[in-house]
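Note that this complex is displayed minus one protein chain, with the remaining chains in position.
The chains carry the letters A and B, assigned in the order they are written, with residues numbered from 1 in each.
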Amino acid sequence: MNATWSRFNIISIVLGFAFLYLPIVLLVVFSFNESKLVTVWGGFSTKWYVSLFHNRGLMDATWVTARVGVISASVATVLGTLAALTLTRYTRFRGRLLFSGMVFAPLVMPEVITGLSLLLLFVAVGLDRGFLTVTLAHTTLTMCFVAVVVQSRLITFDRSLEEAAMDLGAPPVKTFFQITLPVIMPAIVSGWMLAFTLSLDDLVIASFTSGPGATTLPMKIYSQVRLGVTPEINAACTILIAVVAVGVIIASLANKRREVQRQRDEQAAQRG
Amino acid sequence: MSAVTAATSSPASAAGKSGLVRLGAAFVSRLVIIVPYLWLLFFFLVPFIIVFKISLSQTAIAMPPYTPVLDFRSGISGFISEFGALNFDNYTWLTQDALYFNAYVTSVIVAAISTVLTLLVGYPIAYGMARAPATIRPTLLMLVILPFWTSFLIRVYAWIGILKPEGLLNQLLLATGIISQPLIILNTYTAIFIGIVYSYLPFMVLPLYSSLEKMDHTLIEAAKDLGCPPTSAFWKITFPLSLPGVIAGCLLVFIPAVGEFVIPDLLGGSQTLMIGRTLWNEFFANRDWPVSSAVAVILLLLLIVPIMLFQRAQARAQEQDQ
Partner (left out) sequence: MKSLGSIRRDFAPWNDPNAKPYIQFDNVTKKFGEFTAVNNLSLTIFEREFFALLGASGCGKSTLLRMLAGFEEPTAGRILLDGQDLRGIPPYRRPVNMMFQSYALFPHMTVENNIAFGLKQEGMAKADIDKRVAEMLKLVKLEQFAKRKPHQLSGGQRQRVALARSVAKRPKVLLLDEPLGALDKKLREETQFELMDLQQNLGLTFVVVTHDQEEAMTMADRIAIIDKGEVMQVATPAEVYEAPGSRFVAGFVGNVNMFDGKIAAGEAGSASIDAGNGITIRTENAGSAAAGTSVTFAIRPEKIKVSSTKPAGAVNAIEGEVYDIAYLGDMTVYHVRLDDGQVVRASTMNAARLTEDPLTWNDRAWVSFRPDAGVVLTR
């Protein structure tokens, strides 16, 4: 769609983005508050960040979360990519409907149900709750998101690239690793990033499936929030936001630069 | 003229080998399907069956806190004898206690109202984005996606500081003299509505934007050219064409919102009643696993139709792209 950008359009966008960002901005601002009250400004201070690093429990939880995130995102990326390939490449096999159902349902399934059901599975098979069970649970949830991201790339993938590779003598498996995988790699990377942040983010499923010694950061934050709002939590949240925001911004800037370079190349090529 | 050499291996020598390669390829392609399939069967489908099974068992003060029924290890005879022990007590319990019924009804109503509110807030944003100059559209899109990458818990937490009686919103309203008494918003349904709209807004805006962005603006011009005034052109052309986006967005908000836990827990307080929180409390506070399983089963039955609608929409969108 391309047309005039009316005043109404601009106002709705500005208000919309203000709504989306103001709460986060306020949260970040008050993490630098001198006062212990989160809502009354008492001067600038970074003392909450300092105390954060002396909070042993929070630091441990951060380490657990990072490990769960990396491992589950990596396994989920492999499984999700396979699931995406299955969904786009094998249009008829027995149980395809069930399969696509199992891929799409977790995207909208209330987390309490997923969490409870996974916990009961782990109890039923006699698996002790802890690091492993949280990782398995997060892998299951996030692989579906990876599958959706990779699938949308595979749909627009030009199959003649694979045919060309086979025509030139590459067997199917080699074709996949030399042609298909490199071409869809950007989608796989963003799938991994999505899986990682979802794992970083999750409170409900982790609460159900985690056990002693495997408290994740969201669980820690949640238990502290229940005790009361403090600037220290604001500081912890700010760091988390900063990490993710920097990652996302760097990724999209790099992406944009590639895109601009590409357009410039193409224009240069057309000029001859 | 350069010599014509058939550098590729001749078909004759390849024929035998190709059979093996084909077998290998068939094996690999089967593996591609089987690995994620088994994973999802074991970690997604089987758990639901277990939930269903446990919802039919007795509460016990033990670990795990229920007496198992339908223990498949005891064979057919054991299965038959245990079948008699199956009981629907937990479900009867749910129907007898008005608390659960109210929680379900409230959850659906709260989710429905929140979905409509999200649509009302999200549509103008998506519409504005779709009509923005093409150069800034990617930036706007990124700005919508960015909050999605920041923690859900943190975004909900941020609202506590704003909505509290002595919070920033009340401070602002009191300072400007709009109100003389602090508004009580936190720990009410209003806070839940705000929390859901805020948290799920990107889920609504993204599908709306993608269906509006695809739309050909000359359609509107054609409608106007044929004498249709702008408002009427919106309702007769733009809105119907954006319906797939509206449906996808509403389902993406409604389904998870019904079972939402974090938002009612942190913003709704103890006075509000929603099923996700009820399930959580039943599980963690009362340690009644069978009853919480029964709660989950009914919640799932409640959502099965919208979930299937969502899947149909997904499948259709996929077909259109191909």
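Note that contacts are C-beta pairs under 8 Å (C-beta built on N, C-alpha and C of every residue); 3 or more make two chains touch, one makes a residue touch a chain.
Only a predicted model underlies this, so the values are computations on that prediction, with no experimental measurement involved.
When you scan A:G42, A:G95 or A:G169 for touch with the missing chain, the hit is A:G169.
The omitted chain makes contact with just one of the residues A:I10, A:V40, A:L97 or A:L161: A:L161.
Although one chain is not shown, part of chain A still touches it, namely residues 158, 160-161, 163-172, 174-175, 179, 182-183, 262, 265-266, 268-270, 272.
The rule is simple: only the chains that are shown with their structure count from here on.
Listing the residues of chain A that touch chain B in their complex gives 1-6, 8-10, 12-13, 16-17, 19-21, 23-24, 26-27, 30, 38-39, 79-80, 82-83, 85-87, 89-90, 93, 95, 98-113, 116-118, 120-121, 123-124, 136-137, 139-140, 143, 147, 151-152, 155-156, 169, 171-173, 197, 200-201, 203-204, 207-208, 218, 221-222, 225, 229, 233, 237, 240-241, 244-245, 248, 252, 256. Listed in rising order, the residues of chain B touching chain A in the complex are 8, 21, 24-25, 28-29, 32-33, 35-37, 39-48, 50-51, 54, 64, 121-122, 124-125, 127-134, 138, 140, 142-144, 146-147, 149-155, 157-162, 164, 166-168, 171, 198, 201-202, 205, 212-217, 220, 251-252, 255-256, 258-262, 266, 276, 279-280, 283-284, 289, 292-293, 296, 299-300, 303, 306-307, 310-311, 314-315, 318, 321-322.
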